[in-house]
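One chain of protein is taken out of this complex; the other chains stay put.
Note that the chains are named A and B in the order they appear, and that numbering of residues resets to 1 at the start of each chain.
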Amino acid sequence: MSGILVIAEQRRGELRPVSLELVGAAQSLRRDGEQVAVAVLAQDPARFVPALSVAGVDAIVTVKVPQPEFDPDTFTAAVGALIEARHPDIVLVAHSVDSFGYVAALAAARGYGFATDIFKVERIDGELVATRGGYGQKVSVELDFPGRSTVLLALRANMYKPPDGAATPQVTAFEAPATASRATGKEFVELSAGDDVDMTAAEFILTVGRGIGEEAKVPQFRELADAVGATLGCSRPIADAGWLPKSRQVGQSGKTASACKLYIAMGVSGAIQHLAGMKHVNTIVAVNSDAEASIFTVATYGIVGDVFEIAEELRRHF
Amino acid sequence: MKILVAVKQVAALDEDFEISSDGRDVDPDFLIRDLNEWDDFSLEEAVKIKEASGEPVEVIVASVGPEEVDESLRKCLAKGADRALRVWDDAVRGSDPIAIARILAAVTKREKPDLLFAGVQSSDQAFASTGIATAGLLGWPHGAVVSTLRYTPGAKTAVFRRELEGGLLHEVEIQLPAVLTIQAGINTPRYASLRSIKQAAAKPIEVLTPADLQLANDAVGEAGSLSRVRRMYIPEKGRAQLIEGSPAEQAQKLAAIIREFKGEAA
Partner (left out) sequence: MSRTDAVTRILFEAFSKAEIRIFYLLGYAAIAIFFYGVYVQIRKYRRGAALRLEGSLWSRLGAMVGSVLSHRTIDRRDPAAGGAHRLIFYGFLLLFAGTSTITLEYDILQPLFGIRFWHGDFYLVFSLVLDVAGVALIGGLIFMMYRRGWMKLPKLNYARPDRVPGDVDFNRPQYRREDWAFLWTLLIIGATGYVLEAARLVWLHDRVDVWDTRWWSPVGALLAEGMRALGMGAHGGGLLRHGLWWFHGLLALVLIALIPFTKVKHIFTSAASLMVRDPLASQRLTRVPDSQEQVGVAKITDFTWKQLLNLDACTKCGRCHEACPARAVGAPLSPRDVILSLREFANATLESGVLPDAAELNVHGKGPGQVAMETLWSCRTCMACVEICPVAVEHIPIIVQLRRKLVEDGAMDPLLTKTLQTIHKTGNSFGESKRKRGSWSKGLPFKVKDARKEPVDVLWFVGDYASFDPRNQKVSQTFAGLLHDAGVDFGILYDGESNAGNDVRRVGEEGLYEVLANANVAALQSATFKTIVTTDPHSYNTIRNEYPDFGGKYEIQHYTSFVKQLFDSGKLRVTNPLKMRATFHDPCHLGRFNKGYEPPRDVLKLLGCELVEMGRSRANSFCCGAGGGRIWIPDPVGAEKPAQNRIREAAAIPGIEVYVVSCPKDLTMFEDALKTTGNEGKFVVKELIELIREAIPAALNTEVA
C-alpha cells in the first residue's frame, strides 16, 4: 500500500502531544499522492479519533488492545501486523519510553530499516535520509536505508511542528492478532518530590548562579521556580556555599539533568563545569548581566539584563 | 542461575576533534574510551542480585569490540563480574545496534542466562535499541527503562518499574528468561579501586569471533545493519538568539517560551 504510517501514543486516556508532532513530520515528508495514516492502540481507541483528526491525516486506524496501558508483546505483534497489512514505506513512532520497549525488537525481527532519536528526516534524490546526533550530540549523522522497503523511524520530541487545522480522515478498525503477553502491567506510581529533589528527572529547571549575589536572594528564586512550574537548581558555587542543598546542583559535579528539556539559567556565567551537564538540553535560556558570559554560546535564547528585574517581571506572568 | 550483562565501551570526543577522511566518522585519535555509564548501573544491579542471593549466581559480562574494550571488561571484573567475554573480528566493524544485537543474541544462546541486562542506551550514540533488539531476535520477553527491580534468583518472574516521562513509574511483572534494559539511577554503582582493577587483570577474558558463534559475515557489520551512515558532520555552533527589548518585554517573551514548553508536558 505504501504511504506513511504514524503510530500515535497515548497514556492513561490522554493522547501524548508527540503524536501530533509525528503527523507534522509526516506532512513534511509526504510526496504527492502519498497517504498519511495514523494508528492508535488502546483499549478504547475510538476516543482518540477527534484529537487525531488534524490536517494532513488521511486515515485513522483504530487498534483495540486488551491491556489498558502499553504492553511490549501486544504492541510488537499489533504494529507488526499493521505494517504487514499496509506495507507503508515509512513508519514514524516517537522516541519515547514506550517505544524503547518494543520498536527495536520489531525492526530487528522483521528487518525494517531502522533508526532512532531522529530530529530531521527528508528525502534526498528520492532516498530517505534521517539525521540524528552522534558522540553525545556533538556531531550530526545522516543515515540512509538502502534496500529497505519499510523504514521504521523513532523521532525526537519537540523537533517537529504539529499541523494546524482540522480534517476529517477516514476511520477504520484493525484487528490485531491475539497475543499471549509475557508481561503483566500493574499500577502507576507517582514520584513524590521531597526536598531530596531528583534533578535527573526534572524536565524544566530554573537554575541560579553566583549572579544572584547572596544567600538571602535564594527564596525569591525558589518562589519564582514554583510559580513557573520549574524545579529549582543551582550552580556549583551556590551549592558549595550551602545556599541550596547539593541535591539541587546542576553541572559537571552535580546531578546530570538528563531529562531536562527547558533550562533557564539566571545569573549563571556558564563555567565549563556547569555547561558540561547541560549541553544536551533542547532549550536553554540564559539570563545574565554580562554579555560576554560563556553561557550565551550554548544557550538557545539569551537575555542580557539584570537578573532581578527579569525575575520580577517574569513573576508577573504566572 | 546466570545473569548476562551486555556492556559497551563508548567513545567521547576530545577537544578539537576532526571528522575522518571518509566523512563518516570521527578520527579515532580524538576518541576517549570508557565504560558506558548505563552499564555501570546494569552491572551493579546484577552483582547486587548475586550478593543478596542464597543460591549461587554467576554474572557474566559480554561486549562487542576490539582489544581496547578489555580495559572496560576488566573494570567490570573488578566490580564483581565472574567472567568476561568479548566478540570481535574485522567483519564486525561498522555494525549498527541491530547487527550488534545479532551477536549478543548468539552469545545469549550460548550462555543460556536467566536474565540479560543491557543499559537503556549508550552515552555516545544513544540509539536505545541494542538490548531490546536482542530480545526481538531471541524472541524473549523484554522490558525497557527499568528503574527498580525485584528479583529472587530461582523465581519464574521478576517485578520491575519502568521510568516514564515526567516522573511517572509503571510497575510490570515479567516472565523469565527476559531481557531488561536498565536505567541510570537504579542503584549506586560501586567504586572499583585501581588496585582491584589491576588485580582483575588476572581473570581471563574469553575472546570469540562471529564464526565461533555460527554467525555469517552478512549477519554483522554494515551488511547486517538496518541503517547506514551516509555522512557525519559538525553542526553549526550557534550563539544564543538574544531576546531584545525592555525587561518587561524580555520577560514576556520568556514567559511565552515557558508556556509553550509546558503545553507539551501537561
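Assorted remarks:
We take it that a residue touches a chain if its C-beta (ideal position, glycine included) is under 8 Å from a C-beta of that chain, and two chains touch if they have at least 3 such contacts.
Note that the structure is a prediction, hence the values are computed from the model and not measured.
Of the candidate positions A:Pro17, A:Gly136 or A:Pro237, contact with the unshown chain belongs to A:Pro237.
Contact with the undisplayed chain is limited, among B:Ser193, B:Gln214 or B:Gln241, to B:Ser193.
Mapped onto chain B, the interface with the missing chain covers residues 14-16, 32, 34, 188, 190-198.
One chain of the complex is left out; on chain A, the residues touching it are 214-215, 237, 239-242, 245-246, 252-253, 271-273, 276.
What we mean here is this: only the chains that are shown with their structure count from here on.
Our note on geometry: chain A versus chain B, Cα centroid distance of 20 Å, whole angstroms. Partner chain B is touched in their complex by these residues of chain A: 11, 17, 69-70, 72-73, 76, 95-97, 100-109, 111-117, 129-130, 133-146, 148, 157-158, 182-191, 193, 198, 200-201, 203-204, 228-230, 258-259, 261-262, 264, 283-287, 295-306, 309-310, 313-314, 316-318. Across the complex, chain A is touched by residues 11-13, 17, 19, 26, 97-98, 101-102, 120, 123-137, 139, 141-145, 159, 161-175, 178, 181, 184-185, 226-235, 237-243, 247-248, 250-255, 257-258, 261-265 of chain B.
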